[in-house]
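Structure, as structure tokens:
A single protein chain has been omitted; all remaining protein chains appear in their positions.
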Amino acid sequence: MSKKKLFNDPIYGLISFPFEIIYDLIAHPYFQRLRRISQMGMSDMVYPGARHTRFQHALGATHLTLRALNVLLSKNINITKEEKEATCISILLHDIGHGPFSHTLENTILDIHHEDISVKFMEVLNEEFDGRLSLALSIYKNDYPKKFLHQLVSSQLDMDRMDYLIRDSYFTGVAEGVIGYDRIISMLHVSENELVIEEKGIHSVEKFLVSRRIMYWQVYLHKTSLAAERMLIKLFHRVRDLYQQGEKLDLPKSLKFFLENRIGKSELMNSPREILNHFSGLDDIDIWTTIKKCSGNQDFILNYLSSCILERKLFKIIFSDTAFDSDFIEETRQKIVAHLNVDKDHSKYLLIHGKESNQAYTTRKDEIIILNNNGSVSSISDMAEKFINTNLIIKYFLCYPRY
Amino acid sequence: MSKKKLFNDPIYGLISFPFEIIYDLIAHPYFQRLRRISQMGMSDMVYPGARHTRFQHALGATHLTLRALNVLLSKNINITKEEKEATCISILLHDIGHGPFSHTLENTILDIHHEDISVKFMEVLNEEFDGRLSLALSIYKNDYPKKFLHQLVSSQLDMDRMDYLIRDSYFTGVAEGVIGYDRIISMLHVSENELVIEEKGIHSVEKFLVSRRIMYWQVYLHKTSLAAERMLIKLFHRVRDLYQQGEKLDLPKSLKFFLENRIGKSELMNSPREILNHFSGLDDIDIWTTIKKCSGNQDFILNYLSSCILERKLFKIIFSDTAFDSDFIEETRQKIVAHLNVDKDHSKYLLIHGKESNQAYTTRKDEIIILNNNGSVSSISDMAEKFINTNLIIKYFLCYPRY
Amino acid sequence: MSKKKLFNDPIYGLISFPFEIIYDLIAHPYFQRLRRISQMGMSDMVYPGARHTRFQHALGATHLTLRALNVLLSKNINITKEEKEATCISILLHDIGHGPFSHTLENTILDIHHEDISVKFMEVLNEEFDGRLSLALSIYKNDYPKKFLHQLVSSQLDMDRMDYLIRDSYFTGVAEGVIGYDRIISMLHVSENELVIEEKGIHSVEKFLVSRRIMYWQVYLHKTSLAAERMLIKLFHRVRDLYQQGEKLDLPKSLKFFLENRIGKSELMNSPREILNHFSGLDDIDIWTTIKKCSGNQDFILNYLSSCILERKLFKIIFSDTAFDSDFIEETRQKIVAHLNVDKDHSKYLLIHGKESNQAYTTRKDEIIILNNNGSVSSISDMAEKFINTNLIIKYFLCYPRY
Partner (left out) sequence: MSKKKLFNDPIYGLISFPFEIIYDLIAHPYFQRLRRISQMGMSDMVYPGARHTRFQHALGATHLTLRALNVLLSKNINITKEEKEATCISILLHDIGHGPFSHTLENTILDIHHEDISVKFMEVLNEEFDGRLSLALSIYKNDYPKKFLHQLVSSQLDMDRMDYLIRDSYFTGVAEGVIGYDRIISMLHVSENELVIEEKGIHSVEKFLVSRRIMYWQVYLHKTSLAAERMLIKLFHRVRDLYQQGEKLDLPKSLKFFLENRIGKSELMNSPREILNHFSGLDDIDIWTTIKKCSGNQDFILNYLSSCILERKLFKIIFSDTAFDSDFIEETRQKIVAHLNVDKDHSKYLLIHGKESNQAYTTRKDEIIILNNNGSVSSISDMAEKFINTNLIIKYFLCYPRY
């Protein structure tokens, strides 16, 4: 009598996988750590339900990939059992290199892109699993001839984006993100080794692209969570600066390692296992503990920024379609300095400017391909009815304490 | 001990209204008839769940209007209890003039637009209710100074569209139609007597417009239901022609009245009550009974068209961005004539050409107005980020028996 | 390039089947007729959304059966491709013998149980399909050795009940009917040729049984739809009586056949094809057309009952745990006779008494079997924690015009 292990997902119901190795990878401490890494960073300051983790997302994306593979198989696309397993592994681990508040802290704590860390994690796991992740790695890196398998994992219509839009929409409650993923997946096909979408699925793709764009502006770049995230970066800048000046700050062990050793790509290449072990000790708990610790600190900047985050007294943020005038920035700086009575030099931790951008769809590479009813293919930007917004939207922001 | 009458709605849950007259109007046979009029005509040929009625939609739209009015009241907009009641009545009855398969049969059975019939129904009911619908009529006709009340009932962002998008999406299962109605309604406001939407609701409005456009092409103008509807029109053309040639067809009483008497706007003005009584006897049952009766008829056209509809053997339909070439149409006609061995003259019932169009948003009149954070207003088409598709999309179609 | 035909279901999303014959059966006029047969009879008088059809339910139940079969296959239960197909056919056609307002009209229009008609339909279709339904028939009739396949189609935990609970809950909006079907299906297993449920699914089964019981009392036997259904039976009694007295009533052709010929099981055996052809011409349209026709009739009973149904002026209904006292019934009868000024003999069409009963779970036969964690099995009524309500609940009712 065999019983299958099931995961409870509030979106897809009970999830199971037909490959033992998937369960082994999920049980690995490297992967279990994703249970403690939130998918949406500070977004729960605005959308309190948005506390879901990268653990759930990875499982969800794997589930969708499995469904997509089954759809392709039912359309007689040639996919072996090994390829199916490898594609599932590839998506399962695609985000394993994310650190806590990844998009926020990537440049403060370490100098490596999370995708490079993901690859390194896969390589180290591949050793542990006696080479059984080799095909998955090849698909992940787009080295494998059947390109469409990689496209399921990473492209403008991949199962990663599919799951995070659905999931983020479910947990935030933003109906604008609801997409017809079921329909899109049902319409997937392969033509000339590329993942394509059948013509009658075109409106679902349109809706998917619009939803993604809306989620960017309404959720991911929402002014309140943007303010919180930028304040967090500044707090960690201050932590790093003080640390480097020799201040004895009581920080979590793993965090200390990354403050004491500037870790870039070459360090990761040289001693991957050591660095990954430190890295895998790092999660949201360390960041929050640090914030809490700082709130009692006698350094004004540490105390101020951390207390504001903890009590959700977030900075004001203003947006502009063009860069802010430097005079205006200076003026604002002086007001802050006066208002908070801080050293002018310290204003760099309190006055935050920058820009955010989003492009709903890019035509530069790897376009979404439509399989027309007559069997021909065309890229989505060639469709007669121009509905795709390919503009790069840039928004400049200025963020500072309310005075 | 007072108990409130509740309606069960699968979308909004339990619905109730704070005005007795609403319940009285719902109980009226003119309104109860809407229980037998499907909202989406032949769409259940493609979306089998789409069997909801105009009755449900009218209740749903009234519910949303009530919520919108409560939002405005909570923002201190001056709305009297009488205006609130009247706006609810106005939306409750806005579709009462719809006949069965309204968009399909409007020009076959009678020559009046359903909105004119709605007005006439309201006027007749106003007499019955001793003038208590006068204010509702004034709002409906946009004669009332507080223009925003009319805009809740009829505009590019009205509660009619809001409810039918949500409802049609729920019953078809097309996720593309899911909209954040809750968010939109929460963002409604009034400025200079016009209904406006607060700036932070702009993405929800964008999503609403996109959803509506997608629903047009994916659902309302879906090729299969379009074919079925066009076949139904042709069937009724044949019924009408035969009837006028003196054929004794056994038709429902109300239908006979409209075939024997060509009813236009002037007839409606002259004897409204008589005509409305006949009209209110007409519902989906009559149309379907006629289709079933025709399926046994010895007239080939009647028999053929009705059997194809009943057994869902629908015509082929092809689309084009430009008008079909007349040679191609003639060629097709000859093939059909040969294939079905029909009189050439009868091919007019079997070869159907026409066009369908949709404009997601029009800038010509009554634009959606945004209330900016700084208190200024601007129309949505003036926004910096041009996301509104104002193109009029036209699709030509040719529809005929498969041969 | 193969493309799969998809059905749009608002509950399960896009549905497809891996067997060609399923599509052929769905396309058959016998099956297409189910598009015009409502699943819930008069329930839309109370739950206006409840207009879904037996067509949708049959597809949904087949979809769930397919999922259940795939779960069993993933647990290494031996099921051949032929058995899989046959089980799907069996459930697809399990309700094909339902007439319009089946539970209401079964004893008025014809004297055969719908399951007998379903069998006959399958037999006739089996001839048309050259014996390819033989295995499905054997499973349906429980003649096939692998009993668990029959239990998927018909038992106290079958996919028929599963789908109708989910579907009726979706379209009525009654949350009490929501069940964890996904969980139940995931927990299915086979032990000693019987369908069983793994122990950890026991709470989901409990919830399923409770939901079903609640749906009975809150929805299926709701007093308002019960009144409407009983009024409809009485209307058809009057139609039948007048017809048999020689009154010329203008009725739909198929209906006439069943009023002129008393069709019982032996007639069905003798000339199945003729009777089924008549039967398959009968649908909700015929019933409603008859109701509409009666509303203009000069016979008081016909006119009164039909108008009350059309205008939703439904009879009062009172319930009791014991049978009503005959004196009280007589008293009520006299009041009605006086109030409506009808012939005393005609009061039998206006005063309706009877009883309804429901048993949430029966221990008499075919119990739900639990597969315990230790591998043993036990019937659900043997569980330590007695949560199953096995009482037969009977409610007596009296239904009559309000006076």
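Note that the chains take the letters A, B and C in the order they are written out, and that residue 1 is the start of every chain.
Going forward, contacts are C-beta pairs under 8 Å (C-beta built on N, C-alpha and C of every residue); 3 or more make two chains touch, one makes a residue touch a chain.
Everything numeric in this text was worked out from a predicted model, so none of it was measured.
Judged over the whole assembly, touch between the missing chain and the shown ones holds for A, B, C. Remark: the omitted chain is touched by one listed residue; of C:I214, C:L249 or C:I329 this is C:I214. Residue-wise, the contact with the chain that is not shown comes from A:K253, picked out of A:K141, A:K253 or A:K344.
Across A:Y243, A:W288 or A:F319, the single residue that touches the chain missing here is A:W288. Across the entire complex, the residue among B:R183, B:R238 or B:K395 in touch with the chain not shown is B:R183.
Take subunit A: the residues that touch the chain left off the picture are 7-11, 13, 27, 29, 32, 35-36, 44, 46-49, 51-53, 55-56, 59, 170-174, 250, 252-253, 281, 285-286, 288-289, 292, 296, 310-312. Residue positions on subunit B in contact with the hidden chain: 1-4, 6, 13-14, 16, 18, 74-76, 182-183, 186, 189, 191, 198, 371, 375, in rising order. Taking the complete complex into account, residues 174-176, 178-183, 203-204, 206-207, 210-211, 214, 217-218, 321, 384-385, 387, 389, 391, 393 of subunit C touch the chain not shown.
Everything below uses one rule, namely that only the chains that are shown with their structure count from here on.
Centroid analysis (C-alpha atoms only) places A farthest from subunit C.
Centrality by Cα centroid goes to chain B.
Once the centre of each chain is set as its mean CA position, subunit A and subunit B turn out to be 43 Å apart. We define each chain's centre as the mean of its Cα atoms; on that basis subunit B and subunit C are separated by 32 Å.
Averaged Cα coordinates give subunit A a centre that lies 49 Å from the centre of subunit C.
Annotation for subunit A: residues 182-183 touch two or more other chains.
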